[in-house]
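This structure is in structure tokens; I'll ask about it shortly.
Here the complex is missing a single protein chain, while all its other protein chains stay put.
What follows is subunit A.
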Amino acid sequence: MTTATKKTLVVLGAGTAGTMVANKLRHRLPKTDWTITVVDKTDIHDYQPGYLFIPFGMNTPEQIRKTKHAFIGDGVDLVLAEIDKVDPVAKSVALTDGRTLSYDYLVIASGTGPRPDQTPGMLGDEWHKSVGEFYTYDGAVALRDQMRAFKGGRLVVHITELPFKCPVAPLEFTFLADDYLRDRGLRDKTEIVFVTPLDGAFTKPVASKELGHILKERNVTVETDFMVESIDQERKVLISYDEREVPFDQLVTIPLNMGAEFVARSGLGDDLNYVPVDKHTMRSTEFPEVFALGDASNIPTSKAGSVAHFSVEIFVENFMELIAGKPMTHSFDGHANCFVESGGGKALLLDFNYDTQPLTGTFPLSKIGPMTLLKESRANHLGKLAFRHIYWNMLLPGRPLGLPPAMSMSGKIPADA
């Protein structure tokens, strides 16, 4: 009996994309022929969209935190270790504990994370106090305490630089804060300021107009074209490169987001440590055995869970073709689907891709919906709340959601209508 050499797929990162791709491929690849190994530095798996809700007491920390191993299916090896670097020529991954993993194919799914160290004055005594953030578990919990103690003044929600994961989160925070303060009778003692490097509330025209409108309705001041140079924690001001200053009593900042440091150490990343890939196949532009999925890649669409989901589905089909010696025929269209909590038990839904900006209409079915696009509705809010359960029970285990990965124009109203 001859034994063919087993092949190895190594996945770096067991977050949303990493877990989904490992589980989906484990269902498709015979265990006798393929080893699938996932590497992560921690066994903690947080439902990151929950970080937005923790500061307002809408989620408890316990509701959004589980273990990684609980979601890694049988037959997938989970290695809990830190990655030193990838050698794409030797096709191996060196771990900091001295172990080496060889691969036939590599998926980099190490995500993106906040880097407050990159903005002078962001870290310091006031970090996680008057300089708050909700892009980490600890930050969200600390911000919850800050919000509870807040008695009025200037609440400044700030974006450092694009891109960052979950582009709608700063707006959601602003809308929820407006609600929260209103409920506590503090809204008229508070000035809410939204500070962004963009020239509007959002990036694309139709959405920017709709969302800008909601900000105005809620009496939020918007400071645009603001590129932060530093934060003066003593004077409590944001200072821009062109010497403008925005004072704050409570700052909620989205720090610069960067990909994992090992990507830089491996010489595989751009200026922000994202892996350059083909935007339709997610294959490295340099090394054909290397793919990047989820936030770790440089694909020109949102860094969002929905993008990870849709792109993983495309990748899985392509991978099955690739290993059978066939050309990859599936193409990712940059599809993203984002709920935007707008407070008061309502939410908006954005649906877009590489070619089409967010448009109004209904989703997923024309006229029936039940979700409405770019408009506040209770159905959308319920959709967002339900999603946490879908995430743990269907998405991560790799079960199909019944939503095709490509964006559909069905039910959409064009921008110029």
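A few remarks follow.
We adopt the following convention: a contact is a pair of C-beta atoms (placed from the backbone, for glycine too) under 8 Å apart; a residue touches a chain by one contact, two chains touch by 3 or more; residues count from 1.
Everything that follows uses one rule, which is that contacts and distances are computed from a predicted model.
One chain of the assembly is not displayed; among "Sulfur relay protein, TusE/DsrC/DsvC family", "Pyruvate dehydrogenase E1 component beta subunit", "Simple sugar transport system permease protein" or "ABC transporter ATP-binding protein", its UniProt protein name is "Sulfur relay protein, TusE/DsrC/DsvC family".
When the missing chain is restored to the complex, the residue among A:35, A:92, A:130 or A:203 that touches it is A:203. For the chain missing from the display, the contacting residue among A:29, A:52, A:272 or A:395 is A:272, taking the whole complex into account.
Of the listed positions A:46, A:126 or A:161, the one in contact with the omitted chain in the full complex is A:161. One chain is missing from the display, and on subunit A it is touched by residues 161-163, 167, 197-199, 202-204, 207, 225, 227, 229, 241-242, 270-272, 300-302, 336, 352, 357-358.
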